[in-house]
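Other chains dropped; remaining ones untouched in position.
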Amino acid sequence: MVFSLTPEQAMLQESASRFLGDRYDDAARRRFRAEDAGFSLDIWQEIARLGWLGSGFSEQRGGFGGGPIETMILMEAAGNALMSEPLLGSMVLPGSVLAEAGSYDDLAHLIEGKSLFAVAWDEPEQPSALEPATVAEPCGDGLAIHGEKKLVLGGQIADVLLVTAKLDGRLAILRVQSDVGGVDVRTHRTLDGGKAANVRFDSARIDRSDVLASGNEAPAVVSEMLARAIAAACAESLGAARNLHDRTLDYLKLRVQFGRRIGEFQALQHRMADMFIALEEAQSLSMMATAALEEPNGDHRDRILSAAKIGVMGRAMHIGREAIQLHGGVGMTDELPIGDGYKRIKSLSLMFGDEDFHLDRMNSLAV
Amino acid sequence: MTTIWTPELRAFRDDVRAFCEENLPADIRLKVLAGVPLTRPDHMRWQDILAGKGWLVGFWPRAYGGCDWSAAETYVFQEETTSSGAPWLLPFGVNYVGPVIYTYGSTDQKAEHLPGITSNEVFWCQGYSEPNAGSDLAGLKTRAVRDGEYYIVNGTKIWTTMAHWADWIFCLVRTDAAAVPQRGISFLLIDLRTRGVTIQPIKSIEGDSHLNQVFFEDVRVPARNLVGEENKGWTYAKFLLGHERVLSAEVGKARRYLRRIKRLAARNGKNNSPRLKDRLSRFEVDLLALEQTTLRVLGAILAGEARGHEASVLKIRGSAILQQISDFAVDVLGTEALSYDPEWLRENAGMPLEEIESMGVVSEALYTRAPTIWGGSNEIQRNILAKHALGL
C-alpha cells in the first residue's frame, strides 16, 4: 500500500537528486556512455562512497539498514537523470542474490565498490529463469560449467558473475570469476545506448565452495531477485517518464508557433493533462510494487508485481510516445535526451517479463 | 514507512463490513447488484439505517452530529458500503449542502437545516446547471432580486438529479447582473413546495427519469435562506465541487462490476476466453492504479499537503474506468442484452437476480455514460489540470 518517506529516506532522495543534478547532464551522459564500460567507473566509485550501493540492504546483511524503499528512491532518481551506471545490473540484481544467498563478504565488496558483480540468468532459449539449460558438472574436485547466457546487465565489466545453472538436475547459483578460462564475455551495445554482455561458459571451472545457493534455496533466491528487479524497473521507468513529462511541459511553455506558446493550444493541454495523469498513476503503481516486496513471496505478491509492471510500463510508454510527438522534430534527434528516455523505458518494458508474460501471470493467478 | 492503513482504520473497515452484512436489507442489495434503478423508498430506508447508526454524516464534525471521520475513514466507509452492495449514498444533503451550511451558514441556518440532513428527513437536490450554463457555470442566468425580506427568483435549473423526489434545493442564482460573470452569484436555499416552482422530469437514455428540469417563476424565497454573503456564491460553489470530486473514484463499485462480469461470463460459457481474461486483468491494473492513487491523495489530504487538482485526476480516471467496465459487461451479455425494456425492469424489480440482471446491466451501462459528463465534464477537468497542475 501507499506510504510516505521517513526523514532519512527523504534525505537520501534529496541527496541523490542533488548529486545527479550536479554530476549529470546530457554532455556528461554522452561522455560516460562512450567509455569502455558504457558508463563511468568514477561515478560508480563515487556513489559507492555516498553509500548508495548499500542503502537497499538490511544491517544484518552488511547493508546500511534500508530496504526496498531506499532502492526505489535511488532507481527513480537514476531513471529521472537517465543515468548510464548499471544500478539495476550491478547493484539490484547481484545485491539481491548475494543478500538472499547469505554471501555477505561479497555483498560487502559490492557495497564498497571494490568488485563489480553481474547476474547471468537469462538464456536465449529458456523462457523460465528457474529452468536454465546451463549445467554445472562435477570435474575433479570442483565443477565445470557449460552454457550460454544473454543480456547480462553489467556483464561487460563484471569481475564476478553470479550464474544460474542446473547442478544434479536442480537449480543452483554459482560464483564465477569472469577472467577464468572457459568464460567468454561478449560485450554488445543495448537499445538504450548502454552496454551488456552475452556470456558463454565452455567448461569454466569453479570450486565446490563457489556454489552460493542450491536445493530449495536457489529458486527462492532467483524469485526474490526477479521480484526486486521488477520493482526497481518500475521505479526507474517512472523516473525516466517523469523526466520526459517535465521536459515536454517545459517545451510547451517555451516553444512558440503561430504566434503563441504551443502550451496555449487546448488540444496539447489535454494531451499534457493525460500525460500528467499517467505519471501520477505510474507513481502510485511503482510505490505499490515496492510495498509488495515487504510481503511474503507468493501468488498475491506475484500478481501485484505483474500488475505494477504492466501498468507502470504502459503509462511510461504512453508518456514516451507523447513526449516525442509533442516535441515534434527535435524529439526525434539524438541531441535531446527524449529519445534516450524513450529507449530506456522501452528496454525496461521488455526486461523481467514483457507485457505478455505478466498478463499471462495475472490471468493464471486471477482471484 | 507509514501507510493510511493504521490498525484503527482496519478495525473500522471490519466494522463497516460487518454492519453492512447485518443491516443492509436483502431486497435493496439485490436491486443494487442487479443494476435495477432504485426508488426513493429504497434510498431512504438504507439512509435511515445509516442515520440510526450515526454514520450517515460520519465525516461531519461532532458538533453537527457527525463522527469526525478522517478522509481515510470516509473513503473506507464509501468503499466498503459500495462493495457490499449498498445503494449510492445520495450526496446532495450529506456531502454538498451540509458542509456548505456548517462552514459558511449562519447559526440559524445550521439549526434549521442540519438536523434534517443528519436524521435523513429532508431530501435535498442541487440546482447548479442551466440550459445555457453547463460546463460554464459562470454563465448562469437564474435571477434572484431582493424585495424586502424576500428574494424573487426567476429562471430554470437543469440536470437536477432526483429533484422530483426532493424537498429542498440549493441553488446558484445571479444577484448582481452588472458584475463580471463569476461575481454577482449567490447561494440560496429554496423549499421546493414554494409556489412558482415546477419540476419536470427528464427521461434519460436508459429509459429512467432521475434527472429533472426545475422552473422558477416569481418564487418568493425568504432572504434568511441566503447562505453566507450575497454575491459570494462562487466561493461556496467551488468549495462544494471539491467535495464532490473526491468521491468520484468508486473503486469498490468497479470491483463489484468486475465480479458480476465474471459471473455473467461463467453463465455464458465465456469465462475461459483468453480475451476476457486479458480484459479483466487490464481492468484490474487500472483499478489498482486508481485505488493506489486515491490512497496517495488521501495521504496527502491527511498530511495537509493536497494541492487541490488531485480530485480532477480521480474524477477523470474513475469515471472513464467505470464506463469501460459497465460497457464491457453488455458485450459479455452479447445478444441477451438486446432484450431490454426499462418499464418491465421497473415493474419486475423484485425478481431473482438471474432474471433481471441482464436488463440491469444494460440500464447501468447506459446510465454510466453520464459520469464523464457530470460534476464538471472530463474536458473541464483536463482544463483544470492543465491550468492548476501544469501551469499551462
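Per-chain numbering from 1; labels A and B assigned in written order.
FYI, a contact is a pair of C-beta atoms (placed from the backbone, for glycine too) under 8 Å apart; a residue touches a chain by one contact, two chains touch by 3 or more.
Being a predicted model, the structure only gives us computed values, none of them experimental.
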Statement: So the whole complex, written with the displayed labels, is A x2, B x2
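In this text, only the chains that are shown with their structure count from here on.
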Message: From the mean C-alpha coordinate of chain A to that of chain B, what's the distance rounded to whole Å?
response: 43
Of all residues in chain A, those that touch chain B in their complex: 1-6, 69, 249, 252-253, 263-264, 266, 269-270, 272-274, 276-277, 280-285, 287-288, 291, 304, 307-308, 310-311, 314-315, 359, 362-363, 366
- prompt: For the complex, which residues does chain B have touching chain A?
  reply: 1-5, 274, 277-278, 280-282, 284-286, 288-290, 292-293, 295-296, 299, 303, 310, 313, 316-317, 379, 381-383, 385-386, 389-392
